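Left out: one protein chain. Kept in place: all the others.
Per-chain residue numbering starts at 1, and chain names A, B and C are given in the order in which the chains are listed.
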Amino acid sequence: MGHEGIKGVKGNLLPLPTPFDGDGGLDEQLLADMAAYYVERGVESLFVFGSYGQGPAMSVEQRKRGLEVIMKRVHGKVPIVVHIGAVDPYTSRDLGLHARAEGADAVGLVGPYYYSDRSEAEILEHVKFLDDALKMPLFFYNNPPYQGYAVTPARLKKMREVAPRLFGAKLAMGSIDDAMGYRDALGPDFGLFVLASCLYPGLRCGVTGTVSPPLTLAPDLGVALVRAVEQGNDLEAGRLQEAVIRFHAVFIRLGKSCGRSAYTQGLRHMGFPLKQYPRWPTPAMPEGAKAEVNRAIDEANTAVKKSQ
Amino acid sequence: MGHEGIKGVKGNLLPLPTPFDGDGGLDEQLLADMAAYYVERGVESLFVFGSYGQGPAMSVEQRKRGLEVIMKRVHGKVPIVVHIGAVDPYTSRDLGLHARAEGADAVGLVGPYYYSDRSEAEILEHVKFLDDALKMPLFFYNNPPYQGYAVTPARLKKMREVAPRLFGAKLAMGSIDDAMGYRDALGPDFGLFVLASCLYPGLRCGVTGTVSPPLTLAPDLGVALVRAVEQGNDLEAGRLQEAVIRFHAVFIRLGKSCGRSAYTQGLRHMGFPLKQYPRWPTPAMPEGAKAEVNRAIDEANTAVKKSQ
Amino acid sequence: MGHEGIKGVKGNLLPLPTPFDGDGGLDEQLLADMAAYYVERGVESLFVFGSYGQGPAMSVEQRKRGLEVIMKRVHGKVPIVVHIGAVDPYTSRDLGLHARAEGADAVGLVGPYYYSDRSEAEILEHVKFLDDALKMPLFFYNNPPYQGYAVTPARLKKMREVAPRLFGAKLAMGSIDDAMGYRDALGPDFGLFVLASCLYPGLRCGVTGTVSPPLTLAPDLGVALVRAVEQGNDLEAGRLQEAVIRFHAVFIRLGKSCGRSAYTQGLRHMGFPLKQYPRWPTPAMPEGAKAEVNRAIDEANTAVKKSQ
Partner (left out) sequence: MGHEGIKGVKGNLLPLPTPFDGDGGLDEQLLADMAAYYVERGVESLFVFGSYGQGPAMSVEQRKRGLEVIMKRVHGKVPIVVHIGAVDPYTSRDLGLHARAEGADAVGLVGPYYYSDRSEAEILEHVKFLDDALKMPLFFYNNPPYQGYAVTPARLKKMREVAPRLFGAKLAMGSIDDAMGYRDALGPDFGLFVLASCLYPGLRCGVTGTVSPPLTLAPDLGVALVRAVEQGNDLEAGRLQEAVIRFHAVFIRLGKSCGRSAYTQGLRHMGFPLKQYPRWPTPAMPEGAKAEVNRAIDEANTAVKKSQ
């Protein structure tokens, strides 16, 4: 990839969960502890305040204060990509200038959302505005249903033409086939992050890593998989990829019936004293579903241990 | 409808455009002048900071400050519905408590956006949370592509069950047939606002009014149409409805090629010294398209004069 | 419009229902009787074997035989547009040559369906192939969900460029605003047929008529509405349009819960000895819903009588 500022943004670009205090306030202590925990487990880099990290559901002040807390605790141990996506470009500029001042390694942005009928010209102007204003590495977070429109490989290529600091993208959904379409359009130097369920074949075919919410509940599994691939250990890679797919399946299924509560339960099962996640009221999760979450995490950890 | 707090929210619930200063700051003077202008033209009520009013693209401080400016100038002459929709419920609660303190007549909310995969239970919790916290009349603004999911008649009915202060809804799109589906599900006392292109047949069939961005460029036309229907003047109503449809067609067509710039041009043609609208960079509009906007506005005004 | 072959394709282009015998066979006697009935009620023209007419669910032999039965009975009293849409162009060509030989006035076609990922070039080739092969007036039936892709105004214009015999289109859904977009793109000589719920404002704004399944259950209502508009009787037109909207609403609502059985019930209530409709198994309709159908038909007929 070659951009000075983004060395190390690869492998597990872990999407940090953001904890709240029960009435929407930030739980700063736990946020710092979680950041430190994932760094200690060996993830290569952190993606903070994306969708899983609740950035769009937080106030601007919370996004700034939260970043300060994280930067202080992580202290340069891994690169940090800060999501600054918003409806309008001024909010993103404000967040981006703050992130740069705090020493973040790159900023990420989902396509400007809500006004889903923006023309392509308007979307390109938005990205160019931020590239011009921030003058730091940009990472695109492509989430069609959340932003309200598609960013196809051809459109992402146009974005990079007007925003030359764009060095990579997270594909929030889609198969390995879809990822290959972006690879063909953007070229081998562009960083692509895919779903963890196709990480091993993806890494073989030139993708850069994954931004995986489920793997926040089993970070050792993601770390082990990336290492197996890096070491050319196909036997292990195949086995660990299978474990990731089986783990993924549980959260996709429970996500449909219980929403983000499956993650709340998982983070608690890992030992985090989580008061509130996400930042909106959610119905209680059935006990049976909680047990499934716990079991899936335990099995993922067992799968990792076999590697050692 | 019978809710004490919302008497007069009917007919032209005019979506107030919000002007900016060229770098995303609020143009307070012009905002106040525009509010006063529309009240003077005879619109029945104002809808402020909805999508057309740029609420979701503004900072929380701007939405609060803007409302203060409007309330001061309008001074109770017409009812005001303030849009407080956001990604998370805490931001909406903050905006809603401010609106209530300022004396707004009702608050409006689009479905919580961005996280478009929220379950129905989560959406209902969101609306209930605000109804409980604000204890004032609620108006739903149904915009499926902007919020990211449908709110069918059946779902809107469930919303009213958990949020009993919900007294009406704006349907941002759809035909008169769609509106009738909401009428059947919600009953005759629920206020329904439809597209201006089906306002005359709609009013005949029990809808309450329209929230029409195009009619901000020809407010006299909307006012005249509502009066013709109220006075049982079918000849005039038919003629004015035709003029509205032809006027609409221009903005729908130009909206597809030029985005919101058609409105910027129209507001300037009306004489407003508008520096920036919308609150994001947009490509320049071709001169030919500008001329079309001007001509459409002039023709709409000619159509109204024939009534007098 | 000016095409010799299509004089009279306007107003109520009535979509003829097709009756079956209980095991998918054609009920020829009843089909002929129904065609004769609608002609007698005064509809301006017939659209046969479209979606409502079950063409795509019939065998090629049934579509041919059915047309022969209809042509024989109608005997030139009104123009007949025969739907020949299919997945492939050879089937449509076969049906079209037969329709021409039988003396049909025009052929209609929905966009080639099933393979919804056809490129625009393939769709245009399909239409051009049929225009070249059939050399007779073509009518496009635009049904995006059934054909699997949109045919926007711009695309329909391209179709007419490669298929110059294309004289009009039915818009199976959408508002009057959508219709105006087609009018702007195709010009005033292109025949446009809209939903009956916006027929009166549509006719004022230059549309040609409607192809309305609900009005097959109350043909007098559609005939009366078109006459009121033609005679410049706005008072009557406004009143009858209201009746059409209220009538429509019942079938849209029941269509969602009961599918096409609402039409089966309605046709039986009109006195037709209908054994099977549509041409596939459907669950039984609740008695309460049947009563709603009957009541709506009776009310529509009462509304018409007030005109006389």
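In this text, a residue touches a chain if its C-beta (ideal position, glycine included) is under 8 Å from a C-beta of that chain, and two chains touch if they have at least 3 such contacts.
Values in this document were obtained by computation on a predicted structure and should not be read as measured data.
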Which displayed chains the hidden chain touches across the whole complex: A, C
Selected from A:D184, A:E230 or A:D298 as touching the chain missing from the view: A:D184
Given A:A36, A:L97 or A:I245, the one touching the chain that is not displayed: A:I245
Hidden partner chain, touching residue among C:G66, C:P79 or C:P112: C:P112
Touch with the omitted chain, as defined above, among C:G76, C:P188 or C:P283: C:P283
Option from A:L138, A:L195, A:M285 or A:V304 whose C-beta touches the chain left out: A:L195
Those residues of chain C which, in the complete complex, touch the missing chain: 23-24, 51, 56-60, 87-91, 112-119, 121-122, 125-126, 129, 145-146, 148, 255, 259, 278-283
For chain A, residues in touch with the removed chain: 174-177, 180-181, 183-184, 195, 197-198, 200-201, 204-205, 234-235, 237-238, 241-242, 245-246, 248-249, 252-253
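To be clear about the criterion, only the chains that are shown with their structure count from here on.
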Contact graph of the chains (line, ring, star, complete, other): line
Magnitude of the superposing rotation for chain B and chain C (Cα, nearest 5°): 180
Chain B and chain C, separation of their C-alpha mean positions in angstrom: 35
Multi-partner residues of chain A (at least 2 other chains): none
